[in-house]
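Apart from one protein chain that is not included, each protein chain of the complex appears where it belongs.
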Amino acid sequence: MSATVQTLEAMERPPVSMGSRLEGELLEVSMGPQHPSTHGVFRMNVALDGEIVRKLKPVFGYLHRNHEKIGENTSYLGSMPYTDRLDYFCSMTNNWAYALSVEKLAGIQVPERAEYLRIILAELTRLQNHASLLGFLLNDMGAWGTPLMYAFREREKILDLFESLSGSRMMCDYMRFGGCRVDASDDWLVGAKKIVDRFPKFLDEFEELILGNEIVIGRTQNVGKVSAELAINAGVTGPMLRACGVNYDLRKVDGYGYYPHFKFRIPLGEHGDTYDRLMMRALEMRESVSILQQAFAQIQPGPVLNPKVKIRAFRPPIGEAYGRIEGPKGELGFYLISDGGPNPYRYRVRPPSFINLTILEDMCLGHTVADVMVILGSVDIVMGEVDR
Amino acid sequence: MIGSGILKGMAVTARNFVGSYFEKDRLITVQYPEERNPLPENYRNFPFLIYDGDDPHAGLRCVACKICEKECPPQCIYIVKSDDKKPDYMGKPQLYPKVFDIDISVCMSCQICVEVCPFEAIKMDKEFELSKRERFNHLLQRKEELSKSNDYYHKICPTDAAEVDAKLAEAAAKKKPAPAPSAPTPVSAAVS
Amino acid sequence: MMESLEEIKARIQAAAPGVKIDIVANGSPSQQHSLLIDNEHAVGIAKFLRVDPALRLDFCSNATGVDWLDRTVKKTVKVKKLVDGEEKEVNETIEGKIPGYLEAVYHLYSITHKHGPVIIRMRTADRTDGARLPSLTPIWRSAEFQEREIFDLYGVRFDGHPDLRRILMWDEFQDYPMRKDYREPDDYEWEPTPHDEVLEKAKQHYPPRPAEEELKPS
Partner (left out) sequence: MSEQIDERLRTELQRQGVWVTSMQDLYNWGRKNSIWPLQFGLACCAIEMIATAASRYDIARFGGEIFRPSPRQADLMIVAGTVTKKMAPQIVRLYNQMADPKYVIAMGACAISGGPFKQGYNVLKGIDRYIPVDVYIPGCPPRPEALLHAFMELQSKIDSQKLTGAHKAVHLDPKQPSEFPVPTFGKHDLEPPGNPVVFQPPKIER
């Protein structure tokens, strides 16, 4: 399946001319760390020739809050609430990735109902992450407010679900090694199903609002193209990789959790440009809705936590493990080394949006400075995860 | 036709604008200070200490075991054990915290303290209107501010509180093989 | 299915004689063993892993540093000994010293064949400012920022890296904060709830907490 890409002959932009009148006089501009469109405290040092980007160096570290060092000084359980704050849009998937790594490290089994709940929460997270990403992306393009308001309206509904299940809107701290902290009541599942069933209506409306818009098409098609070879070599993952036409989704490849029991398709792009990346999110939301509907139909009552796992004084055996899941932004991995003590000896997060930024310069070169914001928006970064 | 996409998008916004006068689904604004969203029962903000009965000192469930202080990931709990002992709900003499401080300017509401507490002594509160004009001292909650009655806990989390009461009563009944005639009453009262 | 690490090791050594590769066993249930490759031939080995048609490890997912300090490992071994004229099996603890090293770990996957991970590690015993390892960025560009991060936080210089600068901390910063022997600056001026390590640091700023009565068993 591929992204339907509308091409409009009349709207096609002329090829960017490499020789402009101001050639030779490069203007160095520092965009960020305080900039309305940098999605947080991100900074780019851009060298401009007129309006054309000739060089772009990202500068990180403005939100480097020592997640890994703190993880090495905190118990295995104590790191769980910190993972919420990595990518603060997707605390549920962060929880899952960390729990998965610890489960690999210690060889822990997870009960079936917990696996279903994890999938439900991860896909809900994907829905709200992609919806708000599209809102932010349109914000960067100048559609100030409206799409973001619509996206946040839907996001609030999902956050209410998270809140009534886990107790917190954003920092859920919901998963535990060997399952989930609390069970979802039947009422919760019914309420969640209702919201998921109505989500496609929002998607129809949202797609009508933005995806046919000529300005959106004009500003995204053929902007920030990435070839599949470069994307693979640069370690790009998630929707950004699939927008280049590479079929690599960890839900299928690794088949972690109960994903092999679900039927869903992987949307693929063709051109690897910003429009494909945008479409990828819209199409993935449709697939997530279908996964959620299957999960609501299949989930059975049962325990949600493996009773053998100790909460306090949890000490996995000596060794190391690398666990990864398909987060909404890409491959989120946790690399843990245990020396047999109560704290991990090495606690490493493989942040998808940080590594996806490797090719930011390649994508932006030759485009105008206004396109940089759109390209950056389509990468879907969250600084909490980029800098950790 | 060029422009049709923009017109379609505008039709969507117009539909939402007009619809917001008729559909509750499109007009979602909560008029906050006057109108409030009901907080779900699981909602958590900052921890508080539970005491049974009316006296915050005599009924305090905390025995100053310091597990929460040790497990708290951001280390926002500070406990000093008492020198003397007082009877707990089962009549067993136990220590109590002489000092119990929680720095809510550090607390990250992870509720790990609740999870690890073996005495059901610490629970999560739902109070969130805690803005202060001064940080030092105002955001450091002392034992006196943290201690709240079991009735309060029943008010904010009825289901959980009933479960906890039943569990404690069961433990008390198990400890005393020949229960006093008055002992079973709180169990049924808590369950019903 | 992917070949075992022993087969990969044998094939690399057949392709390039003189290469030193050790298999680092992993005792945890994850069973993710790794290859310790020697620094001189690291780039060649990495290239082999990437282009070999059976492996095609074209995706370097994760690159990270690990700091191992000097450590003593205690092992219990059963030894036959003469005890009171009789030969008996006695448990004996042997203390082994492992000198410390800085390590770079790479997790490789193949997008073409959808297999992995193959984990490779490189080590250097040098803990000074001049600790060096070869850069694998020319093979996998995804290592570019991650190697910069290792340089920033662990102080390992990567030879052949196109743009090796500090990435997370500011340029004037001189320490390597993720090293286990790093001491952070003391700014614990207002610690209302200090204990453990924080208490030790806060002690310099205000009087320590009162001595506590030890809990007597009742």
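Which chain is which? They are A, B and C, in the order written, and residues in each are numbered from 1.
As a convention for this text, contacts are C-beta pairs under 8 Å (C-beta built on N, C-alpha and C of every residue); 3 or more make two chains touch, one makes a residue touch a chain.
These numbers come from a predicted model, not from an experiment.
Colleague: List the neighbours, among the chains on screen, of the chain that has been left out.
Modeller: The undisplayed chain, in the complete complex, is in contact with A, B, C.
Colleague: Could you tell which one of A:G235, A:G323 or A:G384 touches the chain left off the display?
Modeller: Selected residue, touching the omitted chain: A:G384.
Colleague: At which residues does subunit B meet the chain that is not included here?
Modeller: Within subunit B, the residues that touch the unshown chain are 28-33, 36-37, 45-46, 73-75, 103-109, 128-139.
Colleague: Name every residue on subunit A in touch with the hidden partner chain.
Modeller: These residues touch the chain not displayed: 33-36, 40-41, 61-67, 69-70, 73, 81-82, 85, 88-89, 148-149, 152-153, 155-156, 159, 169-171, 383-384, 387.
Colleague: For subunit C, enumerate the residues touching the unshown chain of the complex.
Modeller: Per the touch rule, subunit C residues meeting the hidden chain are 168-175, 177, 182, 184-185, 187-192, 194, 198, 206-210.
One rule holds in what follows: only the chains that are shown with their structure count from here on.
Colleague: So which chain is the furthest away from subunit C, centre to centre on CA atoms?
Modeller: With centres defined by C-alpha atoms, farthest from subunit C sits B.
Colleague: Please state whether B-C or A-B has more C-beta contact pairs across its interface.
Modeller: Answer to which pair has more contacts is A-B.
Colleague: Could you put a whole-Å number on the gap between the CA centroids of subunit A and subunit C?
Modeller: Each chain reduced to its C-alpha mean, subunit A and subunit C end up 28 Å apart.
Colleague: Report, in whole Å, the distance between the mean C-alpha point of subunit B and the mean C-alpha point of subunit C.
Modeller: 41
Colleague: Could you grab the centroid distance between subunit A and subunit B? Build each centroid from C-alpha atoms only and quote it in angstrom.
Modeller: Centre separation, subunit A to subunit B: 32 Å.
Colleague: Would you pull the subunit B residues touching subunit C in the complex into a rising list?
Modeller: Spelled out, the residues of subunit B in touch with subunit C are 69, 75-78, 80-81, 83, 85, 93, 95, 101-103, 106, 136, 140.
Colleague: State the interface residues of subunit B toward subunit A in the complex, per the touch definition above.
Modeller: Interface residues on the subunit B side: 2-6, 8-9, 11-13, 16, 28, 40-44, 67, 71, 73, 108-112, 115-116, 124.
Colleague: Could you please specify the touching residues of subunit A with respect to subunit B in the complex?
Modeller: 8, 10-11, 74-75, 77-82, 85, 146, 150, 153, 156, 160, 163-168, 171, 173, 181-182, 205, 208-217, 311-312
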